[in-house]
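Here's a structure for you.
Every protein chain except one is present and positioned as in the full complex.
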Amino acid sequence: MELLGVFENVDDAAAAVDGLIAAGCPERVITSVTSVPYPEGVLVDNTRRSWFHWLALGGALVGACAGFLLAAGTAWLYPLQTGDKPIIALFPTGIITYEFMMLCAMLGTMLGMFLEMRLPDLGRRAYDPEIANGLIGISVTVNGDEMVQRAETALNSAGALRVLNDEVS
Amino acid sequence: MPADRIKAIAASNEAMLSSTRPANWRWYLLAFLLGIVVATGLYAFAHQMLTGMAVTGINRPVMWGLYIINFVFWVGLSHSGTMVSAILRLSHANWRRPILRGAEAMTVFSITVGGLFPLIHLGRNWTFYYMIPYPNQYGLWPNFRSALLWDMMAITTYIIGSSLFLFLGLLPDLAVARDRATGWKKMPLAILALGWRGTAQQWKTYARASTLMACLVIPVAVSVHSIVSWDFAVTLVPGWHSTIFPPYFVIGAITSGVAAVITLMIVIRKAFRLEAFLRPIHFDNMAKLLLTVCLIWSYFYFAEVFTTWYGHKPIEWEVFSFLHSHYALPLFVMLLGNTLVPIPFLMWKRVRRSIPALLVISLLVNVAMFTERFLIIVPSLSHKNVPFLWGTYDPTWVELSITAAAFAGFGLLYMLFAKFFPIVAITDVREETEALRGESQRGRTRLATLVNEE
Partner (left out) sequence: MKRMESPYKWGMVIDLDRCTGCGACVVACQAENNIALVDKQRFAEGRNMHWLRIERYWEGEFPNVRARFLPMLCQHCDDAPCEPVCPVYASYHNPEGLNGQVYNRCVGTRYCANNCPYAVRVFNFLNPDWPQPLPDQLNPDVTVRSRGVMEKCTFCIQRIRRAKEDAKLEQRAIRDGEVQPACAQTCPPGAIAFGNLADSESLVARLARSPRRLRLFEDLGTDPSVIYLKGGGHEHAG
């Protein structure tokens, strides 16, 4: 179950994180939910390594191959003499390869980003729309009634305005 | 006091979302007028498609006219967002924040408008798909040795890339808009926001993706306008066959784009009452950027003219003399708007911080840039290698209507965008005040501090 405590300011939220850790929640299940990014460590410091740039690189390679096949391959399939230019011309092939490479790199970046963020997020999640107005959320994923109780206590004692969870609509 | 902080943030959200408030009669009137201009352009285009290119001013030897001028101009304008948004993001220029969204939106819409012109200028528009490489029963493929195909690839890449870049920037703001929306707007915004919550992991990935996309979109932007310049530079036309064209065009595009961003910022600041967010410091810095690119543009133009003058090749000199004699007024307008006015005036801080002065200067720069495109394309074609076929070019109502429709269409798209989406990068602006700014006691005074971005 995911609990979300909503706080008015950074200090309260930070105290809540400390309280949750003291209550026995490992830091990796605690995260902040904010409408602006806070520097790492202000609230939580547990983000995993990013891997989506590999998809960007993969996209670049796929794009470069596709671009090369498009420019050089189609010229080879349909060889018509134009001017004194070779059938498979170096510079034009290079340009098309480059453009396709960049296009697929950008597509790969976006796709990788969405995959890493696991968006679109269709599931039911704990969220408070007031976070858009500057409230700071601290979310913790706990199992078992006892841990849920201790987490709730930690959040409330740090000054949460309210505590929501993802099972109640 | 804590509640005051929340109230202040809510008010700032509200102010930055002011463009999305229900439209008033002024909005509808402006949209209607712009729609009329667009409709006139559509009528002119239909007339051209049904009658033939004779309704334009195109002739032998000037086979490219106002449509290609528009094409180059709009593609150039689209470099605004990339330069402002991507470059300033990567250089961690903190003052970029309120300008990002406006610039990125401008990029997407101007490249969309610009990308229509290669289709408009075709003699047989309905066969445009011959240029698309698709497998067919005849085994035909387009000619990738042609600069026009490079154009097609580059502009497709840039439209997709800049749209993705715009959407990327919009994502957290769409979440803010979704959370504050009521009524019918809630559902589409919720869908577009893709369930964004703002967890620490999401923000970290988001920051890395923004940096990576910015790194990718800058080389694409440079390549796009270089490729557009090669449409001219790879030919044998005197005055076009110049190696300086790629950097010259790229700088021209950035100049045009930066000036247009300044103009647009002035307009939206007034229209949506964003005076608290678009402050004199932002215009000061944008004006410094404009000064820099105007200086570089002037340098490139001087280099171009200087080598032509000194080399004195007969046919190039002929084109140059023709330009000077026949098109002296446009030449003067171009030099006035790109060099003589911006450079001396933008050196003064008072001018840089004066909104009316910047409005005049930025509009002048873009008038000058449009004229520059004209002066590149038409004089060279008018006086090509064969003197027997020297000619002139006068645009007709068809071309002028379509040009006007392009401007009106751009304005309309921008208005519609601002009505449905936040025109200021909300989370970027708020990130600075909420998460990065602080205060610390240093010696005898309290200093404002700012967290360095990684």
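Going in written order, the chains are labelled A and B, and every chain counts its residues from 1.
Assume a residue touches a chain if its C-beta (ideal position, glycine included) is under 8 Å from a C-beta of that chain, and two chains touch if they have at least 3 such contacts.
Note that this is a predicted model, so its numbers are computed, not measured.
Student: Mind giving the shown chains that are in contact with the missing chain?
Tutor: Contacts of the omitted chain with visible chains: A, B.
Student: Would you mind spotting which of B:L149, B:V228 or B:I376 touches the chain that isn't drawn?
Tutor: B:L149
Student: With the full complex in mind, choose from B:I9, B:A44, B:V62 or B:A86 the residue touching the hidden chain.
Tutor: Among B:I9, B:A44, B:V62 or B:A86, only B:V62 touches the chain that is not shown.
Student: Check the options B:I9, B:V37 or B:M53 and report the residue that touches the missing chain.
Tutor: Checking each option in B:I9, B:V37 or B:M53, the one touching the absent chain turns out to be B:M53.
Student: Can you list where subunit A touches the absent chain?
Tutor: Here the touching residues of subunit A are 76, 78-85, 87.
Student: Touching residues of subunit B against the unshown chain: what are they?
Tutor: 51-54, 58-64, 118, 121-125, 127-128, 130-131, 140-143, 145-149, 152, 231, 234-237, 381, 384-389, 391
Basically, only the chains that are shown with their structure count from here on.
Student: Any idea how many Å lie between the Cα centroids of subunit A and subunit B?
Tutor: Comparing mean C-alpha positions, subunit B is 29 Å from subunit A.
Student: Looking at the complex, which residues from subunit A come into contact with subunit B?
Tutor: 8-9, 31-40, 42-44, 46-48, 50, 52-53, 56, 67, 70-71, 74-75, 77-78, 80, 82, 85, 89, 92-93, 95-96, 98-100, 102-103, 105-107, 109-110, 112-114, 116-117, 119-122, 125, 127, 129-135, 137, 139
Student: Which residues of subunit B touch subunit A in the complex?
Tutor: Within the complex, subunit B touches subunit A at residues 2-3, 5-6, 9-10, 13, 133, 139-146, 149-150, 153-154, 156-157, 160-161, 164, 168, 172, 175-176, 178-180, 194-209, 212-213, 216-217, 219-220, 223, 227, 427, 430-431, 434-436, 451.
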